[in-house]
Each structure stands twice: as C-alpha cells, then as structure tokens.
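Mind having a look at this structure? Questions to follow.
Only one protein chain is missing; all other protein chains are in place.
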Amino acid sequence: MSKERESGKVLLRRHHDMGGLPAGPVEASEHDYAPWEKRVDAILRLLADSKRRLITTDELRRGIEELGPGAYDEMSYYERWIASVTNNLIEKGVLSVDELGRRMAEISAAWPAGTEEKP
Amino acid sequence: MTARFSVGDPVRVRAAFPPGHVRTPFFVRGKAGRVTQVLGPYRNPEELAYGRSGEPALPLYRVVFETAELWDGYQGAPQDTTLVDIYENWLEGA
Partner (left out) sequence: MTHDHDSDRGHDHGPHPYQPDLEAAPLTHYQAMTQAVGELLIEKGVFSADELRAMLEAIDAKSPAAGARMVARAWCDDAFKARLLTDVNKAAEELGIDAGAIPIRAVENTPDVHNVIVCTLCSCYPRLLIGLPPDWYKSRAYRSRTVREPRRVLAEFGTAIPEDVEVRVHDSTADLRYMVLPARPAGTEGWDETALADLVTRDCMIGVSLPKSPGA
C-alpha cells in the first residue's frame, strides 16, 4: 500500500487502485494471446459458470489484489489470474497444495526445453 | 432493498478507507456527484469476494462527477465528466 497525504491525514490507497496516479505514456502494445493464457481464461469461465459457481469474479479480483504490490510489475496479466484462481481453489478445498506441487513437478520434468527459474 | 436515491439526487461518496476488497475507487472518495441512473440491485461484491452470498443485494448507481472537481489543476475542458458505478453503502446524501 502507498501512503498519500491529503488534508493532513494519512490515507491508505491499495496498490491496484491506481486511477489518477502519475504514469508514463500509453504504449499501444498488444499481443495475440498464447494458448496457455486462453486456457487460464477458459478455466476461470468454467469455474464461474452457472453449472459450477465455484468462484466469482469478485473472488478472482480479491485474490489478485492480495498478490501484493509487486504483482503488477513482476507478473503478467494471466499469471496474476492463474495465481488467484489457484489460491481460491486451495482455500475452497477443491485442490490441495500437495497435489499441485506434485503435478507441476511432473509437467515441468516432461517439458522438452526445461523450466524457467521463477520463484 | 428500496433504492434510497433517485436520478438527479446530489450525493457524496463516503471518505472511508477500509482494508479488503472494495469497488469504490480511491479518487472519488469524499467527492460530490449526482445520480444519473439507478442500475438496480446487485449482490455486494465486498462480501462475494470472500466467498459469502453477497445478500442482501445493494442498489447500484451511476454517479456523475465534474472531472474538474476531482483533480487539482485539471487540464481538460470544464464540461468534462467522469461516471462511476457506486453501491449504495458508499453514498450519502449531499
């Protein structure tokens, strides 16, 4: 959280609440979404649909906000999404930490070009 | 839940700064605006975000602000406006 002084009071603005803050020019950047990014979107939509109702947009957003201030600079958009979706699924007991860790290790080990080091 | 405000009513956004998930942007808190539309009842996102029902639903309003009143030294035109959707628990009469 950043602290802002307004009329003598120290107010708290959460890091994702960025309307009006100074920033550089808008770079007209875009990329075609990679298959894994669309997969994140598809997983979320299925979990949130009327058949499952396992997660709400509100929970997704809360989870992204709770990733902390660094998340906006260090993680890409869909990295934040899958991190939040996964945390929500762990909290709800749909997935366990242990099974996620094992499956991610299996997937990484089988990947031809290895795994990128990322904390 | 009956909507407390009607189209045209002057309102002020509460100057509150709670922790947790909120949908009222920092830049309109404490600011005065006017209701331009009553959008209907929507489940409370501040509750939904934590896995709860979000009931009772809250009236949601479109509130219009004079952009020049939101920012010191606004460099646009005086007639410019900013519209934000705000839930009733964040509004008080002005």
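Each chain gets a letter, A and B, in the order it is written, and its residues are counted from 1.
Criterion: a contact is a pair of C-beta atoms (placed from the backbone, for glycine too) under 8 Å apart; a residue touches a chain by one contact, two chains touch by 3 or more.
Note that this is a predicted model, so its numbers are computed, not measured.
Asks: Report, in label order, the displayed chains that the undisplayed chain touches.
Replies: It touches the following shown chains in the full complex: A, B.
Asks: Hey, which subunit B residues sit against the chain that's not shown?
Replies: 23-25, 27, 39, 42, 45, 60, 67, 70-71, 74-77, 79-87
Asks: Could you pull out which residues of subunit A are in touch with the chain that's been left out?
Replies: Residue positions of subunit A that touch the missing chain: 16-43, 45-47, 50, 52, 54, 61, 64, 72, 75-79, 82-83, 85-86, 89, 94-95, 99-100, 103-104, 107-108, 110-116, 118-119.
One rule holds for everything that comes next: only the chains that are shown with their structure count from here on.
Asks: Could you put a whole-Å number on the gap between the CA centroids of subunit A and subunit B?
Replies: It comes to 26 Å between the two C-alpha centres.
Asks: So in the complex, which bits of subunit B are touching subunit A?
Replies: Of all residues in subunit B, those touching subunit A are 17, 19-21, 25-27, 45, 48-51, 54, 70-71.
Asks: Please name which positions on subunit A make contact with subunit B in the complex.
Replies: Residues in contact with subunit B: 11-14, 17, 19-20, 56, 58-59, 61-62, 65, 91-92.
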